[in-house]
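Below is a slice of the complex: some chains, not all, each in place.
First chain written, first letter: the chains are A and B, and each begins at residue 1.
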Amino acid sequence: MTDFGTEDGYVGAMKGRIFSIAPQATIVDITHQIPRYNIRFASFTLLNIFPYFPEGSIHVVVIDPGVGSRRRALLMEVGGKIIICPDNGVASLIFDRYKELKIYSIGTDWISWDISTTFHGRDIFAPAAAVLAAGKEPDEIASPLNEPPVNFMLPISLLGQKRLQLRVLHIDHFGNIITNLHKSQFEELGIHEGVKLKVTHGFIYGIKKTYSDVGRGQYLLLWDSSGYLEIAQNQGNAALSMNIKENDELILEY
Amino acid sequence: MTDFGTEDGYVGAMKGRIFSIAPQATIVDITHQIPRYNIRFASFTLLNIFPYFPEGSIHVVVIDPGVGSRRRALLMEVGGKIIICPDNGVASLIFDRYKELKIYSIGTDWISWDISTTFHGRDIFAPAAAVLAAGKEPDEIASPLNEPPVNFMLPISLLGQKRLQLRVLHIDHFGNIITNLHKSQFEELGIHEGVKLKVTHGFIYGIKKTYSDVGRGQYLLLWDSSGYLEIAQNQGNAALSMNIKENDELILEY
C-alpha cells in the first residue's frame, strides 16, 4: 500500500527489489492510490484489509512525507502477521484495535545497498518485507521500540442530552461517508437504533440494513462492512451531494 | 473485475479472503475501474478478456448496485472456465456468445462467516471463487438456476434501404468507439466493405485495416481486436472529437 500512484515506476522498483531478494514471494497490490501524504486514509484502509489476510502475510505501507528525516521505520507483529511502515501515525487505527501488537524499530545494518534519501519504499520497507519472506526473523533486522509510536486519535465526544459528536473518518470511492463510530461503541453505549443524524437540510432517521432499503437517490445510515456507521445515498454519491469532507464533524442524536 | 476503484481497501479485502481460503491461488487483476454500476461496460470487458484465459480460470465480476437486495448470485461454467457474478445482466454478452453455458445460483450454506449487506464481493463472490480454486465443485456451493438470468439486449436494427441502425457498445480508454456490429453479423448480411457511416459533419467511408492507414487526426472505421466495428481517430480521441457517447445510435449505409 502506497501513495505513489501507478503512473510512475516507483511501485515497480519496489516489486523488482522484492523479487530480487525473495523470488518465490507473492506480491499483492492493495492500493497505490492513497491520496498523497494522507496518513489517516491509509490507516483506515489498512484496518479494513488486515483482518482478511492469512497468517504469514507481510503488509508494507509506504505513506511517507518524512522520508529522509529521522522518523523511525516500524515493524509490527500480531497474530502471525506483520506490518512494515514509517512511524508517522499510519498504523494508529491498528494500535487501537490490536492491543497485543509487538512493535519494533527497523535498523539498517542488514542493508548492503545505497539507501537513497527520498525512496525508503524501495531501499528499506520493501526489502525488509522481502528478507522476512525469505526467512529472516524480525529481530534480525529490528529491535524493540523504546518510545511509543506516533499515534493520531479521533475520539467520539459525548455532548450530553443524548448527543454524540462524530468525525468523518473516510470518504470512499462511491462517496459513502464513514464515521468514527464503531458498532461496538454504539452497543457499549446501549443506544437503541432510534437515532437521527443531523445533515445540512434536515435529518437522516434510523439505521438501515442495506442501500436498497431506501429509494434511488435517498440517504440512509447503515453499518459499513467493517462495522463503522456509514452515511450513504442509494446509487448516488453522498459526500458530493451533501458536501461533506474527511474530518468534518457530525452530530448524532439518540 | 470490479467497479470498486483502487483507492480504497475493498479489492484488498477480497484478495485477503481469497488467500485465506486458497493460499496457492494466483490472483489476476483485470480492472477495478469499471465505471460505477456500469453493467454494460463490464459485460463488454468480460467478453473481451474471457477467450484469452486458459481452462481452469475463475472469473469474479463484482458490479453490484443491487448488493443486499434479493438479486441472485450466479456461477457459470463453459469450456472448463468459470464466471461468478451478480444476476444483473453483467454477463449478457457472455450469454449471447456462449450458448452452451451452464448456469447455477450460488447459495450461502457453505459460508461460515457473517455476510455483510453491502459487500458481497468480499463475503460471497471472492470466497466462492476461492473455494472452487481450493477444490470444491460448483454443485457444492450452487444449484441449477430455475429462472432465466437477467439479460440486456442491444439489437442491430435493419432500417431498410441498405441502412443499419447500430448502437455504441463501449468507448475505450483511447476514445475509440466500439459499436454493437460484429464482423460475423456483417458477413451474414453479405455486406461488401463499401460502407459509409454517418457522423455529425459528414461520412466515414470504407473499412480500414489499421490506424495508420489514415493520416494523423483522421477518422476511420475498422474491426476492433474482438471483431466489433470500431470508429477511431488516428492518434486522437474519436469519442471526444465527435462528442459520441455510450449507447448513442449510429446509421451505417451500405
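One rule holds in what follows: contacts are C-beta pairs under 8 Å (C-beta built on N, C-alpha and C of every residue); 3 or more make two chains touch, one makes a residue touch a chain.
Not measured: the values here are computed from a predicted model.
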| item | value |
| --- | --- |
| With 2 chains placed, the number the full structure-file assembly comprises | 3 |
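Keep this in mind: only the chains that are shown with their structure count from here on.
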| item | value |
| --- | --- |
| Cα-centroid distance, subunit A relative to subunit B, in whole angstrom | 32 |
| Complex interface listing, subunit A residues touching subunit B | 1, 6, 26, 28-35, 44-46, 48-54, 57, 172-174, 209-213, 222, 224-225, 230, 235 |
| Interface residues, subunit B side, partner subunit A - complex | 4-17, 19-20, 23, 27, 29, 36-37, 65-69, 116-119, 122-123 |
